[in-house]
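The other protein chains are all here in position, but one chain of the complex has been omitted.
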Amino acid sequence: MSKRVALEASHAVAEAVKMADVDVISAYPITPQTHIPERLAEMVANGELKASYIPVESEHSALSACLGASSVGARAFTTTAGQGLELMHEVVYVASSMRYPVVMVICNRALSAPISVWGDHSDVMACRDTGWIQVFCENNQEAFDLTLWAFRVGEDSRVLFPVMVNLDGFTLSHVIEPVFLPEQSEVDRFLPKFNYPFALDPDRPMTHGALGLPDLYSEAKVAQEVAFRKSTGIILQGWKEFGDIFGRYYCPVESYKAEGAKTLLLTMGSYSETAKVTVDERQAKGDSLGLLRLRLWRPFPFEELRQAVKGVETVIVFDRCISFGMGGPVFSEVKSALYGEEPRPKIVGIVGGLGGRDMSAEDFGYVIDRGKEIAEKGSDRILEVVGVRGEMVSIRGQ
Amino acid sequence: MADREFVKFGQNIVTTQELLAQGHNFCTGCGEALAIRLACKAVGENMIMNMATGCDEVCTTPLPVTSWRIPWMHTLFENASATISGVEAGLKSLMAKGKMPERDIKCVAVGGDGGTSDIGLQALSGALERGHDFLYLCWDNEAYMNTGIQRSSSTPYGASTTTAPAGKVSIGQTSWKKNMVEICAAHNIPYTATACPSYYLDLMKKVKKGAEVKGPAYIHILSPCPTGWRYPSNMTVEIGRLAVQTGIFPLYEVENGRYRLNADPPELKPVREYLKLQGRYRHLTDGEIERIQQRVSEEYTRLKEKAACFPA
Partner (left out) sequence: MAQEKLRTAYDFTWRDMEVGNIVTEAGNASLRRTGDWRSERPVIDKEKCSRCGRCWIYCPDGAIKIIDGGYYEPDLYYCKGCGICANICPVAAITMIEEEEI
C-alpha cells in the first residue's frame, strides 16, 4: 500500500535512489541540485541507505567514479546541474560508449556566462549527442518514478546505456508536492538486482576501454547507435511494467487535451504545467488548441511525435534554451523529425524561460498567439522570444 | 652499490607469470614496459587496474587485441584516480551488502607523468585525501611521450621536449621537476615511494608493499624512454641506474611520515655521466650542467637530512 507524502522533488529523487538500493553515490554539490546529495548523505549517515558515498572533488570525478563502480557491477548514481554537467562533458560520452548504466539526475540550470544558478535547459541541450537515454519530468511524482524506472531500463542487458533524468532547476527541484511512495516489496518486484555481464573480476579478466583505430572506430559507433535506437523497445516495456506494478503509465510523448486540436503547443519540463493552464483557458473560449509534452528526449520519439501531430495544422515549440546561431534546439529537432510528413504541420519556435525567467499563463498565451501569427504570416525576426525586454532584430539587421 | 641486490633472485618473489602479455606495441627497449611488467608481477593477478590514457594504454590495447591478463579499464586521461575510487567503493559496497563474496582484490590506478602530475593531479589529490584503499603507480618518462614528447611538469630542468625545445634563446625546460612524492606524502597517506625498474627487486618490494598497505599508496617510478630521451634502446637499465647513482632520482620511501633512503652510496656519481648519454640534454653548456649538479646535490642533502630524523 503506497503512502502519500509531501516531498520536495529533490528529496523524492533521494527516496527513489534509496529504494533502488544504489551501491555507490558519487556526487559534487552544485546549485540547484544540492538537496539531492545532501539528503542522500544524510540517509547514508543514518544507515537508512547502505551505499558507498564518495564526496568527490569535482563533477568530472563524480561521473568517473560512477563508471568505475559500474565496471565492477555496482549500481551507481550521480546528480549535477549546469556548469557541473559541462565539466563532466567528456565523461558523459564515455559512459554511453562504454555502456555503463549509470543513472544521473540533472536539475537543469542555465549556463554561464553570465553565471546563473537558475533554471533553463541549456545544460542538457549540450548533451544531445552523448548517447544517454534522456527524459524530462514535469512534477515530483515523475521525478520519483522516472528515477526508479531509469535503473530498470538502463541496466537491462539488452540496453546497458546510462540514463539522464531531467528536473527543472528550482521550479521543479525545490517544489514540494504530494508524492505516492510505494512499498519496498513493489520496488523489488519492478527493479531486479543489477547483473552486469562484463563485471571486472580477476577470475575472468576483461579489457574495458581499448584503443579504437580508424579501421574499427566506425563499426564501434554504428554498433552503439543501433543498440541505442533499439533501446526504445525496452524503454516502452519498462514503462508498461512500471504501470502494471505502480498504476502510473508513462509514454514518450504526452498529449494534453490534444484530441482533434488544430494547434498544438509543444513543451518539455515543469513549465508544461503552466502551459496546461493556458490551454484550459483557451479551450474554454473555444480555441482548437492542445498541448504535447516530450517526456522522452533521447532516443528521439520519432514515431510517437509523428503520430501525435497527424491532422494538426500548427505546432508551436517552446524552447528554454538558445542554440547560438541556430535558435531553439527542440524547435530544430521537431522540425527535422516532421520534415518528411505528408502533409506536415506548420512548425514555429519561440524561446523563453531562460536563466530562471518565470513564465505565466499569460506568457504562454502570448506564445500561442504569436505562434499562430507566425504560422500564418511568417516572421522576419532573427529569433522569437517571450518575456524579453527590447524589440527583436529583424533578419535584415534592424 | 645496488649490484649487491642482484644475487639469484628468489623464485617466491618473482613469479614467471606474465600478466602483461607479449605482443604489445611499446617501443623497443621501453623502460615503462619493463616497469609495468615488473609491477604486475609484484601485485599479482588478484587486482583490478584502471589506467590513464598514455603510452601504457595505447600500446597495450589496440582493438581488437589486448595485452592484459588482468581485469583492466581505461576511460580518460585525467581520471584514473577517480575511476579507481569508484571501483574501490563499489567493491566495498557490494561486499558489505552481501551482493558479492568477500575477497581481497587490489585496486590499482596507473598513469604516466602527464596523467598523474598534470591533468590527473586533481583526481589523484581527491582520491588520496578521501583515503581510498588503492595503489597509484606513476610511470614517469618525463614528458607526454605518447603524443610526441611534449613537456610535462615532470620534465627535468634543461631537457629538450617538443613543446619546450632547446633553441637559440631557450634551454628547453626552464622549471624544475614537480616533486610528486612530496605532494603525495603531504596528503598524509600511509606509503609513498620512488622506484626504478633498473632496481627490480626494490621496485617489486615497494609495489607489493604499496598494494598491501591499507589506505592509499603512491609509487613514483622512473621509466627511461629511448625514444624521448634519445639514447640507444639497449641502455634503458643502465640509464636508470645512473639516475639513481647520481642522486638525480634517489630511491626512498615515506612510510607514515617517516623518511627512509633505500640506497645511499658513499659518493654520488657526477650528473654529467647521466646527462651526456641522452640526446635531450645534448645542448647543455658546462655552466648549465653545473647548475643542475648544484641543485641535485642540495636536494639530495636535504633528503638525507630528512631521513636522518628517523633512525632505522
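All chains are identified by letter, namely A and B, in their written order; residue positions are counted from 1 within each chain.
Simple rule for what comes next: a residue touches a chain if its C-beta (ideal position, glycine included) is under 8 Å from a C-beta of that chain, and two chains touch if they have at least 3 such contacts.
Quick caveat, the model's predicted, so the values are computed rather than measured.
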Subject >> Option touching the unshown chain, where A:Ala227, A:Ile245 or A:Ala361 are the choices >> reply: A:Ala227
**OP:** May I ask which residue of B:Val237, B:Ala263 or B:Ile289 touches the chain that does not appear here?
**Re:** B:Val237
Subject >> Contact with the hidden chain (one of B:His24, B:Lys92 or B:Lys177) >> reply: B:His24
**OP:** Using the definition of touch stated at the top, determine which of A:Ala27, A:Met43 or A:Met98 touches the missing chain.
**Re:** A:Met98
**OP:** List the residues of subunit A that touch the chain left out of this view.
**Re:** 97-100, 160, 197-198, 204-210, 212-213, 215-216, 218-220, 222-223, 226-227
Subject >> Residues in subunit B touching the chain absent from view >> reply: 6, 8-9, 14, 16, 18, 20-26, 28-31, 33-34, 37-38, 60-61, 63-70, 197, 200, 226, 232-238
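We adopt the following convention: only the chains that are shown with their structure count from here on.
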Subject >> Chain centre separation (subunit A, subunit B; CA means) in Å >> reply: 43
Subject >> Of subunit B, residues touching subunit A in the complex >> reply: 45-48, 50, 57-58, 61-64, 66, 68-76, 78-79, 81-94, 96-97, 99-100, 105, 122-123, 125-126, 129-130
Subject >> subunit B-facing residues of subunit A, complex >> reply: 21, 23-24, 26, 50-52, 54-58, 60-62, 64-74, 76, 90-91, 94, 98, 193, 200-202, 204-213, 216, 220
